[in-house]
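The complex appears here without one of its protein chains, the remainder shown in place.
Per-chain numbering from 1; labels A, B and C assigned in written order.
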Amino acid sequence: MRTATLQKNDLDRVIDLLSQADYRVIAPQNQPRLDGPDSIDVAVFKEIQSGDSHNIGEGLSTTGIKPFLFPKDEPLFAYENRGKKVVLTEVSLDFPKTVILGVRPCDVASVSSLDAVFSDKNAGFNDELFTKRLEKTTFVSYSCTEPDVSCFCTSVGLAPDSDKGSDLHMTELPDGTLHVEVKTKAGEKIAAVIDALLSGDGDAVARQQAGVAAAEKITRLRDSAPILPWLQDLGNFGDEMWQRLGEKCLGCGACTFECPTCHCFDIVDENSGNKGYRVKFWDSCQFDHFTLHASGHNTRNSQFERYRNRFNCKFKIYEDVFGEKGCVGCGRCIRGCPVNLDITEYMAEVAHKAAIPNAMSADPDFE
Amino acid sequence: MAKIGVFVCQCGNNIARTVDTADVAKDASEQSGVVFVEDYKFMCSAPGQEAFKKAIRDHDLDGCIVSACSPKMHEATFRNAAEAAGLNPFKVEIANIREQCSWVHNDKEIGTAKSKDLTRMMIQRVKYNRPLERYRMTMTKRALILGGGIAGIQAALDLANAGTPVTIVEKEPSLGGNMARLSETFPTLDCSQCILTPKMVEVQNHPLITIRAFAELEKLDGYIGNFKATIRQKAKSVIDKDCTGCGDCWEKCPFTVESEFDMNLIKRKVIYIPFPQAVPTVPVIDRANCPKFLKDKCGICADVCGPDCIDFTQEDEIIEEEFGAVIVATGFELMPNVYKEYGGSSMPQHLIPKKMNKKQRAAQPRSTSGRLPDVINGLEFERLASASGPTGGEIRRPSDGKKPKTVVFIACVGSRDASKGVEYCSKICCMYTAKHTMLYNHSVDDGKAYVFYMDIRAGGKGYEEFINRAQDEGAEYIRGRVSALRKKGDKILVKGADTLQGCAVEIEADMVVLATAMVPQADAIDFAKTLGISYDKHGFYSEQHPKLMPVDSSTGGIYLAGACQGVKDVPETVAQASAAASKVMQLFSKEELMREPEVAIVDKEHCMNCWDCVTVCPYLAISPEEVKDRNGNVVKMVANVNPGLCQGCGLCNTVCRSKSIELQGYTDQQVYAQITAFEGAFV
Amino acid sequence: MIEQIREKARELLESGELDVVIGYAEGSDPTRTTPIFCRKPEDTDKLVLDGRCVNTLPAYLNKRHEYPKKGWKKTGIIGKGCDIRAITQLIAENQLKRDEVYIFGAECEGVVAHPEKWDGSLHEGNCASKCSACDVKIPLDTDFYPGEKPEVDRSGPYMVSAPALATLVKMDDEDRFAFWRDDFDRCFKCYACREVCPHCSCNICITDRTMPSWVDQAAHTKGVFGWHLTRAMHLVGRCTGCGECTRACPVNIQVDLFNQKMKEVIQESFDYKSGYSMEVKPPLITYNTDDQETYIR
Partner (left out) sequence: MPNIYQPNLMTIKKVINETPDTKTFHLVFQDEELQENFEFETGQFGEYSCFGAGESTFCIASSPTRKGHIECCFRKTGKVTNALFELSEGDTIGFRGPFGNTFPIEEWEGKNVIFVGGGIALPPLRSVIWNLLDLRDKYKDISIVYGARSVADLVYKQEIAEWEARDDVNMVKTVDPGGETDDWDGYVGFVPHILENDFKPDPENTVVVVCGPPIMIKFTFEALERLGFKQDQLITTLENRMKCGLGKCGRCNIGSTYVCIDGPVFKAAEIDLLPPEY
């Protein structure tokens, strides 16, 4: 498909054109914050209007794009109790036509993982709240050129310039221009809207080199190949490392809520008088009550068991059940963990246990 | 599934005027769980109650809402009716659509909508009402009376005459209190001691009354029906049971100090009874002033004592006794003269408003003595006028014993003036000042009495007539305030204003009598804490309800009598004492004590033993409890509520972060259901 | 300093007096340290102590976490001054006994506000605001202190507040509400603020209780405000100001500003500061008939 060149300072024009073409445009933006030594920069994906400043291409956003496909809370339907009768009202599935700009390769790769869970590929049950949103959403991804210390996409089969799941992929070249690759039909539509800003065929060689250069900056390099077979050996489920590495885990859900592929949710009724909504909202396998039976029995009773489940989910369950990657290597769980529980340390340990000696090279202290 | 009945009351037109009750009933009938509704003119009438009972029986209702007036009015009515019909009374709730709705709205549409909401909320709430049982507990049918003044004496006699054993604890060596100090009483001018001492003798001789004079309550544990009092019997240095009260000891005692009973106007012996008619007639040694104790000299009293009952080695005795009820009758004191313009000194420690910080409080001088000796207060005047007083009833001024020819009486000293004293009216001063002028005029034929007053408040039977009589007998009433008292030779120059005449007034008086404010005892607040009862900002003890429960304290089983609760004259004090006694009799008339079940309960599973509830409980009703496993090992500690002590105030509920303690009848589930049933709750 | 602590910790682990020593070790990045549980004497070699040691380790002593269940009779813990205040507060609240812990304390220079800001040293630009006027840099209650512990006057109020609080207080109500509404929009209720807090000690948090659900579980505006305001109120008079809730927040909401504001209120109204005494109870749980508010009597 088509490749082209776009000037980086034309990104504002891109936003204008897409808005004019009736797209809801989502882009990463810096959040206003209070001054002082305790606050740090925060960037999130938000709807953007013409003229708003964005920070496309400036590091990985604090949170990903998951909320635009799988919101942190959403009503499933409304109910009203009328005496002995109940009236249900369906929610609208008419979602706005959306384009998400400046998505990092790891985030956009996570979409197919989520799709594997929520669409009818999973046991035939189609969660239309997800799939109808996905149908209406176009992803314009943006290669990483400056991966940070927590990034490890290269360990999970991705790269700073991956275009997996993308509709239109951009790569910033050293000369400051953007290399644009149209990947899908939806991407073509975007390209058509911004056609006036595109020129030439793009510099494929420079784009390739930019990707390689970025990948070289990733220091957390783990070989994830031995992980799946090791996890599949049921004997390793009781391995001592789970408890040893996991005991400092405090059981918050920061890693799961920041994770682009974590999909667990809970359902509750939120009531006001006789009316209310049944609401689906993010839940976390790290919470102690997540698997607590009404009887008081808890299938994952200790915190290390919950983290073991998370690790298994990322590297085994996702592949076994949904046939997709469970981890895209964005590193948010590492950045966000209050106690520096590092998933790549688990990966290294597993690789070590699976007797792949060179897996340890990135972490010489861990003997 | 709930089978709920909803009964909407029109309250004649009281509710129906602004609420479409039929519409409220219809709306209720459409709610899940409601199987019966009724819209009726007067639910509380006998036919209304019958219909209520019939509906419960006919429809086997398991919850009822009466949408009517405030639960304060008829909750008990309908709960009793439900009980009679076989439904647990705590499954009945009142939705207040009168005081909180029809009476405060004019618009019928709004009133009706709000009534529907209130009723719906109660319907949801009652689904979570659990049947509750009242607690039954045994009780000790003995009463403890704190204070042996006229209030304590009256309450003790009433109770003992009704067959209840009583113990009176009096901190002074004798019963009598302030009333024993008075000369005559208004408005009849009968001799105070003449009417008081027969009652004291009756107390002394009553087989059911135990007098603990020269004793103080140290601690009160327990709860209504089951109090445990720790009483300190101060060492009298005299063996009670052997003493005959012959008087040899105090007659022979060579040492004297100022007599507190006589307002320091005269001296008493160091071994003494406060006044001749004292009950008990057992003297005590004032150890702080006795040379035997100070430097081991003297000991004459022991030498002269016939029954050999002086015991210098006697020690304070701690007595623990159980009681079912307590009557607090600790009385009052007069505010000392703290006004420089009246020749007094600065404010004494305990009267300084609590708003002052520690530093400010510490800076206040402690002395209460005045600079002008012939400026005295009302009680001092009473002693001067009393036949048993220091002057044998002749009015002589303290400085030189002369009969004062001109006496100025000043009313409202410290009262009715929040900026300088207390904001309340001390109520008795108008009357006793009038009495004083009469006593003075009777004693000093050519004497002239002036009264400076703000208003005359004489709202009692025969009171106004009494004031008129005082004026007829020669007292000159000047409406106005006194601005200063100055020493002028051996006289006191009184500078004031006559606001009726609109002129300044100066009177050269021989003596000035100040009607200083009536205030609680100096240690009233500390004592309230010992008892665990509440008090107002002045230190007067608070009644449970100012109109409907005027003798109940805030704590169950503790009742109030006399001036400790607020300013009172003798007849009011006696009436309240009898009322308190009858409350105790009412309590003791039952076989067992019934406690309402609306007390806190602990969720032992979730309690995390932080003891915040223990710390916050004003009634000391919560204590740590051990939870043991099958083998008797303590596995954890949890909070435990003593239902006898718990008053259901709910403070523990608010401090419990883990939501492990809640009030029966007001559980989180009930309250939450009620709130969420309000459609506007989360808009 | 850390050498002396290592040595003492090793000695106490060797002698069996301590079952474990909780401290800090190098983290997975050069900018971070991570909590470590030293069980074997040689583990103590890994201990570090510098401006990167942000975690409030007493969170691990909270009964709510599983650690006390492990059967440790006596736990050694390395504490900064503010951490030791947290321990004191835990003891005051009966969540820990003094003889169950052995406190290693050392003079604290302050810590970095956020690991992201660590550039090899601690300086004005990256030091947490809580450290600016800290009066427990020489810690209060320690069992082991390297060298002689100097006396410090701590009679004054503890009025360290983030500059951000002043900005916030100056806003009018509407702007302030809007600020929080927008900031809370990021909150997804991961409860990191709760889990890192040494004082969130309920075994089942009010937000996890369902009968009834006082706080909506979903992370919409109502549920998020419900949680943060409840949390703030539950910490009134108890928060020892370690600021971990803000530091731990993965979406960088400064939730400790609520606690700081409450701390100021409590100090002004009741002259109370938490974590300085095991005996003095926080004012909001104390029934006091001397209360200046007459309605309570």
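Operating definition for what follows: a residue touches a chain if its C-beta (ideal position, glycine included) is under 8 Å from a C-beta of that chain, and two chains touch if they have at least 3 such contacts.
Keep in mind it's a predicted model, so treat the numbers as computed, not measured.
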**Complete:** Whole complex considered, the hidden chain contacts A, B, C
**Contact with the hidden chain (one of A:A27, A:A159, A:V182 or A:V268)** = A:V268
**Prompt:** Which residue numbers on chain C touch the omitted chain?
**Reply:** 210-211, 213
**Request:** Could you please point out the chain B residues that touch the chain left off the display?
**Result:** 1-3, 32-33, 127
**Asked** In terms of residues, what is the contact footprint of the unshown chain on chain A?
**Response** 76-77, 79, 81, 84-86, 88, 90-91, 117-118, 122-123, 125-129, 234, 237-238, 263-269, 271, 274, 276, 278, 280, 283, 285, 290-295, 297, 299-300, 305, 309, 312-313, 316-317, 320-321
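To be clear about the criterion, only the chains that are shown with their structure count from here on.
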**Request:** Classify the chain contact graph as line, ring, star, complete or other.
**Result:** complete
**Asked** Most contacts: which chain pair?
**Response** A-C
**Message:** Centroid from C-alpha atoms only, then distance chain A to chain B, rounded to Å. What do you get?
**Reply:** 69
**Request:** Check each residue of chain A and list the ones that touch at least two other chains.
**Result:** none
**For chain B, residues that touch 2 or more chains besides their own** = 676, 682
**Request:** Report the residues of chain B in contact with chain C in the complex, numbered from low to high.
**Result:** 354-355, 525, 528-529, 534-537, 542, 606, 608-612, 615-618, 651, 655, 657-659, 668-669, 672-673, 676, 682
**Request:** Provide the residue numbers of chain C that touch chain B in the complex, in ascending order.
**Result:** 63-64, 93-95, 201-206, 209, 211-214, 222, 234, 281, 284-287, 289-290, 292, 294, 297
**Residue numbers on chain B that touch chain A, as the complex places them** = 30-32, 120, 676-679, 681-683
